[in-house]
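Every protein chain of the complex appears in place save one, which is left out.
Letters A, B and C mark the chains as written, and numbering starts fresh at 1 in each.
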Amino acid sequence: MWLDEERPVLKRELLLDKPFVNASGTLGFAPEPRLAPALRGLGAFITNPISRAPRVPAANRAVIPFLGGFLLHSGYPNPGITRVISHFRQRWAAAPLPVIVHLLVETPADIAEMLPKLEGLENILAVELGLPPDCHPDLLAALFEAGYGELPLVPCVSPEQVPVLLGVLTGLGPAAVHLVEPRGALPGGDGEIIPGRLYGPAIFPVMLRAARVLVTAGLRVIANGGVTARWQVDALLETGVLAVGLGSALWGIDQGMRLLSAEP
Amino acid sequence: MWLDEERPVLKRELLLDKPFVNASGTLGFAPEPRLAPALRGLGAFITNPISRAPRVPAANRAVIPFLGGFLLHSGYPNPGITRVISHFRQRWAAAPLPVIVHLLVETPADIAEMLPKLEGLENILAVELGLPPDCHPDLLAALFEAGYGELPLVPCVSPEQVPVLLGVLTGLGPAAVHLVEPRGALPGGDGEIIPGRLYGPAIFPVMLRAARVLVTAGLRVIANGGVTARWQVDALLETGVLAVGLGSALWGIDQGMRLLSAEP
Amino acid sequence: MAILSAKLVEVIQLGTEIAGLIDLPVKYWPLPGQYLPCQRLDGDMDGLATPLFPVLVGPNRLALGALPATWQPGDLVACAAPQGHGFSLPGSVRRVGLVPYGVSPNRLLTLVPDGLAQQAAVSLFTDRGIPEDVLARVPSQVEILPLAALVEEPGWPDYLAVDVDRSGLTTFIDQVAPHTWRCEAEVLIFTPMPCRGVGECGVCAVRTRRGWRYVCADGPVFPLKEVVHVAR
Partner (left out) sequence: MAILSAKLVEVIQLGTEIAGLIDLPVKYWPLPGQYLPCQRLDGDMDGLATPLFPVLVGPNRLALGALPATWQPGDLVACAAPQGHGFSLPGSVRRVGLVPYGVSPNRLLTLVPDGLAQQAAVSLFTDRGIPEDVLARVPSQVEILPLAALVEEPGWPDYLAVDVDRSGLTTFIDQVAPHTWRCEAEVLIFTPMPCRGVGECGVCAVRTRRGWRYVCADGPVFPLKEVVHVAR
């Protein structure tokens, strides 16, 4: 159990005792015992994306490699918030590290329905908001309005969303902003163009630049970065991010572990 | 000479007789004879970036490789518009293909001063506008206002600028939009973080997605893409772009040539 | 999460695929239809592991495939424990049919030694030519027949093992009509498994009679009847 008497619980501020998190979608819905070695290196566990209603895998689900990384398109399959909570709340409560729940939100109504279900659960540090790719600043403001409550909100923005949302983000002053992988597109096996998120070291220069923009604007930032090497972690931390999010490195056999266990 | 009696000269519309251009900065200021093999494959020649006043190389100029590409930071050195024109106008006029002049613009005053110097020169097909990274929609509109005249204007936008500028672009209805390389940042040899453009196949998925967004919005698009292989050219053309911009491939020994000479 | 670092000792061309002998303790050998998540050290920096399956070889040697083309003998490879549900050839069967559909026969041919050991007749049903070098390694007792032979006489085998790419499942069902089979049948569904279950990413998902299942964890081998009517 993570919340204890000794520890000050600061609402609307995010305290991580280690400068790493996992990217949403990389370690499943709960910090299971089989993940123990990775969990020991993380400051918080971020769940897979969770939607209001259940989502099935995308019909054209795919992983498409390119030089320096890969595109992933899954459809964010998940059983929906209600079933996720009944299935995983015990495991979240018993976890050896705090949990950040990642919610897929499209409308203020989504968040207004989902958030109350999470309040009162144990060991939830914050709620992350996965935003639609064309999220307008007004939508983000409305989502915050609808989500105002006990739990700090951490909006996830990809680099191509930074210029559009920077103004509203600095105005909202969230507990943190999570900089997540850029979106891209590649032809699949049969030539159909598949959209999806991009992972791997190819994205690092774009992520480092976007992290600097966010930090310079005075925001508290958690940054994914296609990080596979320690010098990339260092460059992000020196830029002033709170924590580095590991993505594809956690799917490798021991790359993620080497990053998490290395001395700073 | 390219302009002749037979050919209809359509103002504010861009006609390319081959679906390739070079990215600005990749082949110098004029289509010199030494470039002949590459020029035969191009529908237009785009000049290096040209500013109002001379620019010297950046003190921290650098090329920094990463997995799948490299970051380039040059400072866009150039002798300024006046000297460029006196030096190259003859070579532009005598070129075997039309020339698109790339102007670095920061303010409407820049363009108001530079554009008249280009009007009346022979064999100029269009003027490309290199925009500051934080270009606001109002600035772009003001630049077009200031630049209204004989020559079609082609704004250059990088993928992270697309969401911010898409609205104003569709309103302005330019002859074409040139989608250019994303900006990034990487630590240089001494740890200093160097900003710059990203080249190479690592950027392709981001470019393909941004090209689709622009085409879907009804814009006429020239797209760079970190293109090094024919399937990438095909994916961009099938997406509906007018032409593909070749960047780093033109600096290789024969990669660019293989792309330009391949049968579609 | 036991992790082993092992050496790629030898590389073998098997038809269009490359397989490799990896210097691994026997207890880490995957069984037919299982896979070993592997990643070359100091390379393959995108962070993804490659699932390696047992493929055809002689006795007391385990070749794994398909290797990425860039791997070279001498390379060090990090391996996780063998993973997934493999084939379970019932001890009682007497007529084994192997059906590599649109894929190389290499993975299924690992069932041949067990089949022959229990005195079963083993037939390989395929319409694709089998490359010379693969054929040379197949015991002569194995009969090689066109798919039509199976479609015409679906009652012959008392056990069928199928290997098919997820994208080929629908065509397979249309062409081979597996619902006419009466015997026990299993299918290895071949599909990318980027997170090998670590992230429950869902990219490897298949629809089964009992809902969505993940090939990386619930497969790669499924009872054929679980997927034959719903898979897509």
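Following the convention adopted for this analysis, a contact is a pair of C-beta atoms (placed from the backbone, for glycine too) under 8 Å apart; a residue touches a chain by one contact, two chains touch by 3 or more.
A quick note: this is a predicted structure, and the numbers were derived from the prediction, not measured.
Chemist: Can you list the shown chains that the omitted chain is in contact with?
Modeler: The omitted chain makes contact with B across the full complex.
Chemist: Just to verify: which one of B:G43, B:G68 or B:P98 makes contact with the chain not shown?
Modeler: B:G68
Chemist: Give the residue, chosen from B:P116, B:G191 or B:G252, that touches the chain omitted from the document.
Modeler: Among B:P116, B:G191 or B:G252, only B:G252 touches the chain that is not shown.
Chemist: Pick out which of B:G28, B:G80, B:G149 or B:G240 touches the chain that's been left out of the picture.
Modeler: B:G28
Chemist: Touching the hidden chain in the full complex, which residues of chain B are there? Just list them.
Modeler: 25-29, 34-37, 48, 56-57, 59, 61-63, 65, 68-70, 72-77, 189, 199-201, 228, 247-257
By definition in this document, only the chains that are shown with their structure count from here on.
Chemist: Give the touching-connected groups of chains that are left after chain C is excluded, with no other chain moved.
Modeler: one piece
Chemist: Going by C-alpha centres, which chain is most central here?
Modeler: A
Chemist: Using mean CA coordinates as chain centres, what's the chain B-chain C distance in Å?
Modeler: Each chain reduced to its C-alpha mean, chain B and chain C end up 49 Å apart.
Chemist: Residues touching two or more other chains, restricted to chain A: which are they?
Modeler: Where chain A meets two or more other chains at a single residue, that happens at 68-69, 200-201.
Chemist: Which positions in chain C touch two or more other chains at once?
Modeler: As it turns out, chain C has residues touching two or more other chains at 45.
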